[in-house]
Structure formats: C-alpha cells, structure tokens
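Removed from the display is one protein chain of the complex; every other protein chain stays in position.
Chain naming follows the written order as A and B, and within any one chain the residues start at number 1.
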Amino acid sequence: MRAQRRKGPASAVVDGVSFSLNRGETTCVVGESGSGKSVTARAIMGLTRLEPALSVSGEIWFDGKPLHQMDNPSVARLRGRDIAMVFQEPMSSLDPLFTVGSQLTESLRRRHGKLPNQNLRTRLLALLSDVGIPDGERVLRSRPHELSGGMCQRVMIAAALAGEPDLLIADEPTTALDVTVQAGILALLERIRTERGMAVLLVTHDMGVAAEVADQVLVMYSGRIVENASADEVFESPRHPYTAGLLSCVPALEGEKPSVLPTIPGSMPSPEQRPPGCAFHPRCARSADRCSTETPLQTQKPGLEYACWNPIEPTFLPMPTADVPTHTAQAPKEDAR
Amino acid sequence: MTLVLTEPLAQQSPRKLSVLNTLSGVWLAVVGIAALTPGLISGVDPEVLHPERVLLPPGEGGLLGTDQYGRGVYDLLIHGARTAVTIGVAATALAVLVGGLIGLLAGYSGGLIDAVVGRCLDLMLSLPGVLLALVITAAAGASVGVLIISVATVFVAGFARLMRSQVLATRDRLYVEAARSVGLSHLRILTRHVLPNAFAPVVVLATIAVGEAILVAASLSFLGLGPKLAVPDWGQLLASGQPYIQQSWWVSTFPGIALSLTVVAVSLLGDRLRDQIDG
C-alpha cells in the first residue's frame, strides 16, 4: 500500500506526500491544524473525489490495486469494507434517528449481504463485545444521543470493524473525548490491530497520543511530510527541527519544569502563503540561506526520511527551535522518584 | 500524492441569475428616477386634461395610450411612481423601526415581557394584514400619512418576530457573554454587540417588504381607500381603468405590469442581498 508523490504547484493543499503503510502496524500522521493531515487521510478513502474543488494527482496503491485508476463506484465499494474510517465527532457520525442496532446492521450487510435474523443478532453482539461494550443488548436498542461520547466512538469503531477492513483510518478519534476515556479507546484500537492484523492510520494533533500507540510516525507541516520514521526514532532523536520543536512545546508531566515553555515562534502558513524553499524556514532556528530558496529533498535512509537541509544530528540532544537557549527539546532528566 | 485546490472556496455565481439581477437593477433605477425627478423622463404635465384625446390606444395616443381623461398612461405612470415609492419605502421604514424595537426589547429582556409580546405578535400575525390596513384607512380617512401607517401595520408583527428570533440567537453568542463579563452596560451590549449581528436578515426582509408594501398600498388605492390625489398613484390608475378594460385594456394593464415588475425586481435583489450576507 503506498501513495506516490507527484510534483504540485505551490498552492497545493498537500504537496508531494508519499508513504506506505504496513499490515499490523499503526502509523500516526501528526501535525497542527492546516498541515494537511486530515485531507491526506480522506484522499486515501477516496473522499476527496466528492469535493469538486480538490484534485488529486499521484498514485495510491492498496493491496496491489491502483486506487487512483479506479472509478468512483469501485472506490465506494472498497470504502466501509476494505478501508474503513472513524471520525472525530462520534455523536455526529451516527444518525440520531436510527438505533445503534440498525446502523450496525447496515455496516454488516455491506460485507456479508443479507443475514438471517438469529445469525445477525449474534454477530452484532459479538462486534459490540469486541469493542468493549458488555451490555450489547441495551446499546443495540439505544439511539446515539442516549450514549456517552466514548460509547458512541466504540460503536463507530464496531461499525468500521463490521466490514472486516484491512486498513482502518482514524481521524482524531479521541480528540473529543476525556483522557480517561481516550486511554480506553487507544487501548481498544491497539488490541484490534494486533488481533486482526490490519493497518491503522491514526491522524492526530497530539504528540502524546502518537507516542502511546505509533509504530511509525509521519510529521506533516504545511502540506508536506517533514519527517517519516519509526516512532522510536521520532521521539528519541527527531531529525527535523519542526518535530523537535513540537516535542519541546508539550510540557512534561514528570521531571524538571522549565520556567518558560520552549515555543516555536509564529504560526503555520496557509497553502497560498507557503514560503518558498522549506515552508518551515521562517520559524526555524536552524535555517540557513539555502532553506529559503530550495525545497529540501527527502533524505532517505532505511526506515527514516526527513526533509531538511540542516537536520539535527542524532548523537546530540536536539536544539530547541525557539530562543530559549537554556532548555533542550529532549526529555529532561528522569524524575528522581 | 498531491492535492490541489483548483478553485477558491467561493460560491459560484450563475450567469443567468446575474442577467436577471442587472435587469432588476435597471428597472428599479428607472422607477427611482421617476419617483425623484419625473420631469426628467416625462416632460408632460399629467394634471392637464385633454378631452379630445380620450382613450386612445398605444401608438396613436403616445407610447402607452391615454386614459379616459386624455392623459398619457406613460406620463401618469412616471408621475405616479413617487406616491408608490414614497408609501412603500416609508411604510417599510416605519415597520422596521417599530417592529425592530419591539423584537429587540422582547428578545433581549426575555422572561414575562417576551412571553406577552410573543403572544401579541402571534395574534397580530393571525389576522389578515390587508384587512387590518383596510379597517384603519376606512376609519381614519384617506391621506398619504394614514396610508403609510396602515400599510406599516401589515408588516410590523413580521419584523418584530424576525428581530426577536435573531436577538434570541445572538444573545447567547459567546461574544455577547464576553461583553457581559467585561462589565458593559445593557444599552452598550444591545447597540454594539447584539443589534449589529442580528440586523442583517432584517435588512433583507425589509428590501423584499418594500415591494410588498407598494403592492398593499396599490390594493388599498384600488379599493378607493387611498388619498384622492390630482395625479393618481398606480393603484388608483389600475382601478380607474377597470370600467374600460373591455375596449381600452391599456389603461389598467400597464400600471399592473409596472407594479408586478417592481415587486419582482425588489424581491430578486433582496434574495441577492441575502446570499451576499449569508456567504
């Protein structure tokens, strides 16, 4: 499964993004709002075809099939079966007029056609218990507004699993949920991924969430992938200054507390205002002359890609991107506890 | 993979509609000029009667023919536009003012006041508006002032209700709460924060109402309840041509067309305005 890169004009919402997802692995796409992470996920689902203003170029290969050459009905057939998606707002993704049962039945039918009633009921209950809902009978009869946010998200995941997908795309699935509920949903996603051996593409703005579940991390900035590496590489020794900056901005729960949080000055440009060269260079403490004129190439090493002319050397602690020289982006000394 | 935004996320503007809009604009401009300076497009004094030119068809009797007193229908229409436009605009303005104020206060204060005002508005809206106007003009006598007031009563309740619902929606906006938490006075919150954000739909309705008000005023005139003026307004003209409609269709037909065109043009522009405000 891979999405191939093509050159695009400067106003591209997502520009020359290529990556591949592996079965049984969780890949996190992280970035701030406007980085193009959500639209990338929707493009894989073929959902961007429904937006006339967006045109997609490049190749998307799924399980040996060229999605980019398929017509809309064929992609629609894949959607909800081989590729399933879970969205941020579980409440609004479910239809308030129908019971959870009838909505799940519909998802099951997409894969299995019409099922005899007895068989259907068993399957529905099995699905719900699979996503950690013990009292399935009650939930099946409920309408979405009678359930909590966490419960709705579990139902949405059950609906996605009903099609027995090979790829599950989750777009900020826990952002609207409380942290204690989020922990449950993340654990659930990880469990079903190992049990079913699917690929999971998790879109998130939260570096913490990525650190918890990711095997592979794609960091996006202004429509481009700036770093693509294993989670260990990204969190232990980020090469791209933006990645390092993002990590240092998040305050820690343990260890030394800085008197001032490291920051990245400024904010992300919109695609129309994307500066030439490296889009990050105006905010980057490591930028050189070259960064403002030439778009950095992807440096490719096995399992490690980054687009930077002046990457952070892995043997040293990453430099902070902001003007706070006393503080480093890496995790401070371990807590004494 | 590259995703390109091929067109800006602006709404598409169908070409056919914009032609209609232009035509509407031109027509309203003509009506406006006629109302402001009728002499500019019709040099004839419509108060002078010409017994020798009675009920001549279009062509022979000028552009649109003549009426039963020998006056040109074209000249009458041009000179009658002022009454129609004055009544339409003034009645709407009055209705917006009174209705808007009622709605603003009811919506902002809420509680008992709002409940009472709300019921009264429902009651007013349940009466046929034209009937109400008819009763007022019949009772108070025919003058331009009375006509304006009676036409305005038709629209007051509608404006009050729209304003009230707008204010109710705006009152709960976060920036109004923010203004409240800053410690601003009610008057300031109302005038600076609630009103400007609640007013847009009222403006749209007002444009459309001008057309309707012209129509209502014409109806009252048609029924003989309008002011007796030397130069008849469009409604009166329509009415005065009625006895001759079999032989001399032009006396009634052209005022009717002028009325319809004006109402349609005004509502088209009102729609356009709404799109612009919403978009």
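Following the convention adopted for this analysis, a residue touches a chain if its C-beta (ideal position, glycine included) is under 8 Å from a C-beta of that chain, and two chains touch if they have at least 3 such contacts.
Basically, contacts and distances are computed from a predicted model.
Engineer: Please identify the absent chain by the protein name in its UniProt record; candidates are "Heme exporter protein CcmA", "ABC transporter ATP-binding protein", "Transglutaminase domain-containing protein" or "RNA polymerase sigma factor".
Structural biologist: So, among "Heme exporter protein CcmA", "ABC transporter ATP-binding protein", "Transglutaminase domain-containing protein" or "RNA polymerase sigma factor", the name matching the hidden chain's UniProt entry is "ABC transporter ATP-binding protein".
Engineer: For the full complex, can you list every visible chain touched by the one that's not shown?
Structural biologist: Missing chain, whole complex, touching shown chains: A, B.
Engineer: I'm checking contacts with the chain that's been left out. Which of A:Leu50, A:Ala126, A:Leu261 or A:Ala288 qualifies?
Structural biologist: Considering all chains, including the one not shown, the answer is A:Leu261.
Engineer: Have a look at A:Gly245, A:Gly277, A:Pro296 or A:Pro311 and name the one touching the chain we're not showing.
Structural biologist: Of these options, the touching residue for the absent chain is A:Gly245.
Engineer: Among the options B:Ala139, B:Leu174 or B:Ala230, which residue touches the chain absent from this view?
Structural biologist: Of all options in B:Ala139, B:Leu174 or B:Ala230, contact with the hidden chain holds for B:Leu174.
Engineer: Which parts of chain B are in contact with the chain that was left out?
Structural biologist: 173-175, 177-185, 188, 192-193, 196-197
Engineer: Across the whole complex, list the residues on chain A that are touched by the chain not included here.
Structural biologist: That gives, for chain A, the contact residues 32-33, 148-151, 178-184, 186-187, 205-212, 231-232, 235-236, 245-247, 249-254, 257-258, 260-265, 267-268, 331, 334, 337.
One rule holds for everything that comes next: only the chains that are shown with their structure count from here on.
Engineer: Which of the residues in chain A end up touching chain B in this complex?
Structural biologist: Per the stated touch rule, the residues are 3-9, 11-18, 36, 39-40, 43, 48, 53-60, 271.
Engineer: Inside the complex, what are the residues of chain B that reach chain A?
Structural biologist: So the residues of chain B in touch with chain A come to 1-9.
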